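To keep things clear, I will list the structure first and then write my remarks on it.
The complex is shown incomplete by one protein chain, all other protein chains being positioned as in the whole.
Chain IDs A, B and C follow the sequence of writing; residue 1 opens each chain.
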Amino acid sequence: MFTATTQIRVRYAETDQMNVVYHGNYAQYFEVGRAEAIREMGFTYKGMEAMGIIMPIVEWHAKFIRPAHYDDLLTVKTMLKELPTDHRIEFHQEVYNEKEKLLTTGKVVLYFMTADTMEKTVMPEVLAAKLREYF
Amino acid sequence: MFTATTQIRVRYAETDQMNVVYHGNYAQYFEVGRAEAIREMGFTYKGMEAMGIIMPIVEWHAKFIRPAHYDDLLTVKTMLKELPTDHRIEFHQEVYNEKEKLLTTGKVVLYFMTADTMEKTVMPEVLAAKLREYF
Amino acid sequence: MFTATTQIRVRYAETDQMNVVYHGNYAQYFEVGRAEAIREMGFTYKGMEAMGIIMPIVEWHAKFIRPAHYDDLLTVKTMLKELPTDHRIEFHQEVYNEKEKLLTTGKVVLYFMTADTMEKTVMPEVLAAKLREYF
Partner (left out) sequence: MFTATTQIRVRYAETDQMNVVYHGNYAQYFEVGRAEAIREMGFTYKGMEAMGIIMPIVEWHAKFIRPAHYDDLLTVKTMLKELPTDHRIEFHQEVYNEKEKLLTTGKVVLYFMTADTMEKTVMPEVLAAKLREYF
């Protein structure tokens, strides 16, 4: 299993009048978590797009257990439980607050696609090689 | 079953560099869909908060089938398949483009909660009475 | 002078914990106002991009006089006080609530640019012809 963690400070803009982070903003927190997970492997999502591969989100699931508040320093944990074997990659993600309370759990499914043709493809070998070390 | 539809024009701000609507923005489209569904019943979510009842989102699920693009006039379909019997309410939502292609499906679970005590409660009777007509 | 108005319903996502619309979201309200102003002239900003012309924002100014609240039905007024003569176009914008109170005033400056070359250009003649009728 590959696990990476990163921290995000909650912005005022991300709160709503319920005094908590608006649920839709977790999509961005999860995005940051995945981007930093890929960076930790010595690669970037930006670099993947530069190689002509894009990763559209095809499924997004989350359970909101406890709210996050303005200025909270959140920890986003991003897990890859299985090494992708085809065009599909599934991340499990969790958000914790500073008291290490679990706020949100999520599962995000993305596809590897060739930007030019919009056809499914597989993970770039450079990234796959890095990931194999963890499995 | 209760079904309501509303239309939303995609904003430039809602697109990303993949030339499609960023997946996290569907949380807002679904929110608008639910708000307009409640308004159609002669009630408003704003009115519910004024009564001291808030509805935090506890689960959010979506599948992204086809992308939405800038300036698309989307149709958001919001369905209540079952009448809530306790604090839990589950909406099914779908987004279509102008060619009536299904872009996104979702399921959103919310709780009725008393704002003051943050304890679970049930749907206000005024709304429940309206809804019973559909079931 | 060319003036167009459009209406926008405030989303929950757009509020913050001060119980008002987050100031940064007026950028989207102004964007919608400009898009609808162009549509009223029988043209679309989307169509302009399809012609290879993009309009990046180069200046954005706003004064926030009164707050907007969740579920408010806002009126965005978009004014073109002068016909552009070169690559520069300047919109004046105002946001009103349902009680016709002025909430926000703004000025937004955009450039007409050729997407391919990223060089300054002028307003497409098809749009200029429409606009001349108002001046």
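Methods note: contacts are C-beta pairs under 8 Å (C-beta built on N, C-alpha and C of every residue); 3 or more make two chains touch, one makes a residue touch a chain.
Since the model is a prediction, treat every value here as computed from it, not as a measurement.
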(message) Need the list of shown chains touched by the one chain that isn't shown.
(response) A, B, C
(request) Write down which of A:11, A:63 or A:107 is the residue touching the left-out chain. (result) A:11
(message) Touch as defined at the start, partner being the missing chain; which of B:30, B:45 or B:70 qualifies?
(response) B:70
(request) Tell me where the left-out chain touches chain A, residue by residue. (result) 9, 11-13, 27-28, 31-32, 35, 44-46, 49, 70-71
(message) Could you pull out which residues of chain B are in touch with the chain that's been left out?
(response) 12-13, 15-17, 19, 22, 24, 70
(request) Could you please point out the chain C residues that touch the chain left off the display? (result) 18, 20, 22-28, 31, 54, 56-65, 67
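Methods note: only the chains that are shown with their structure count from here on.
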(request) Indicate the whole-number Å distance between the mean C-alpha point of chain A and the mean C-alpha point of chain C. (result) 34
(request) Can you tell me which residues of chain A touch two or more of the remaining chains? (result) 22, 24
